[in-house]
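All protein chains but one are shown at their positions in the complex.
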Amino acid sequence: MHYIAISKEPLDVNALYEKVKDPQFGGIVVFSGTVRQWTGDVETQEIEYTAYESMAIKELTKLAVNIEQKGANVVIVHRIGRLKLADEAVFVGVAAAHRAEAFTWCESLIDELKQHVPIWKKEFDTDQIRWGGPA
Amino acid sequence: MHYIAISKEPLDVNALYEKVKDPQFGGIVVFSGTVRQWTGDVETQEIEYTAYESMAIKELTKLAVNIEQKGANVVIVHRIGRLKLADEAVFVGVAAAHRAEAFTWCESLIDELKQHVPIWKKEFDTDQIRWGGPA
Amino acid sequence: MEVKLFAILAEQLGDQVHLKVSEPITADKIKQAMVAQFPQTMGVIKDSMVAVNQTFVTTEQFQAQQVNEIALIPPVSGG
Partner (left out) sequence: MEVKLFAILAEQLGDQVHLKVSEPITADKIKQAMVAQFPQTMGVIKDSMVAVNQTFVTTEQFQAQQVNEIALIPPVSGG
């Protein structure tokens, strides 16, 4: 199975973990990206995420189905709106029969998401506002 | 920080996730291993894990400290006792500044655990009992 | 045609702009029309992708009637 969402509400990591879990698949790998306070010397206070929602869901679904067909459950949810420090921006969960695959697939999903899926962050740092975060 | 435990109680994945999470580190990777129903043609009903507890904690602590010193939070908990289908046997969580490191470190921790840490499974399959699971 | 904008482009110009693009419609022509009409977006547009009907396009050609939705996609930064 796969489950994809763009969420205006805080991510419920536990509920998403339970969603990806499956007695068929013994290895579960979850990546979550949270709002980090420091990036080098830059201090972040808040991040606002926006998305081209319909296309983001379409792109994420393509990525998920591609992995699901190899034999896995895939759950990807990205938050939008204003996030505070330590809030989850993204959850990527993969359940597979073998752990090496679960790791590889989970990492490739978040890599692809970051490269191609139309979602943007506007970072409110203590010194300035940055689209896309510190260079 | 690091947190290591051998637990007779079911693992509280959400509590362990919250423990590893840290506003300092934006990337969190969690591996959980659950009791899988099918391994090829072998159907599992229950698994009993035992451990050389004091040494297992010592070994896990060595592994965790080694990663923690590279700049990460590490949480590793292994369940012992009788587990049912879909119960979590192990939780390995790593929070780091960069996601590639979090993936690499989390995977190396579970690989090392499986190779060296004195914990054993006795698998109650529908056809027979297997120490260590299907060959 | 109406072109959807996001992120820094939407902040500067609103959610949508009207551009004149002749057939066959291509990603390059959309970007050129955008820069011609809003020269201040040149830096961002250079690094942006074009999506037609919610799919990234590069060299594909379209007739107007094939196009339901066009969007300019500045460099993404999700995750």
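As written, the chains take the letters A, B and C, and residue 1 is the first residue of each chain.
Quick note on the criterion: contacts are C-beta pairs under 8 Å (C-beta built on N, C-alpha and C of every residue); 3 or more make two chains touch, one makes a residue touch a chain.
Predicted model only: the values in this text are computed from it and were never measured.
Asker: Under the definition given at the start, what are the shown partners of the omitted chain?
Answerer: Those shown chains that the absent chain touches are B.
Asker: Touching the absent chain in the whole complex: find that residue among B:4, B:20, B:89 or B:102.
Answerer: Answering carefully, the residue with contact to the hidden chain is B:89.
Asker: Can you say which of B:2, B:78 or B:99 touches the chain missing from this structure?
Answerer: Residue touching the chain left out of view: B:78.
Asker: In the complete complex, the non-displayed chain touches which residues of chain B?
Answerer: Against the left-out chain, chain B lists 33, 49-52, 54-56, 58, 78, 89-90, 110, 113-122, 131-133.
Throughout what follows, only the chains that are shown with their structure count from here on.
Asker: Most central chain by CA mean?
Answerer: Located nearest the centre of all protein C-alpha atoms is chain A.
Asker: Which integer distance in Å separates the CA centroid of chain A from that of chain B?
Answerer: A distance of 23 Å separates the two centres.
Asker: Taking each chain's centre as the mean position of its Cα atoms, how many Å separate chain B from chain C?
Answerer: That pair's centroid distance is 47 Å.
Asker: Which residues of chain A are in contact with two or more other chains?
Answerer: 33, 110
Asker: Provide the list of chain C residues touching at least two other chains, using ranges where the numbers run on.
Answerer: Not one residue of chain C touches more than one other chain, so the list is empty.
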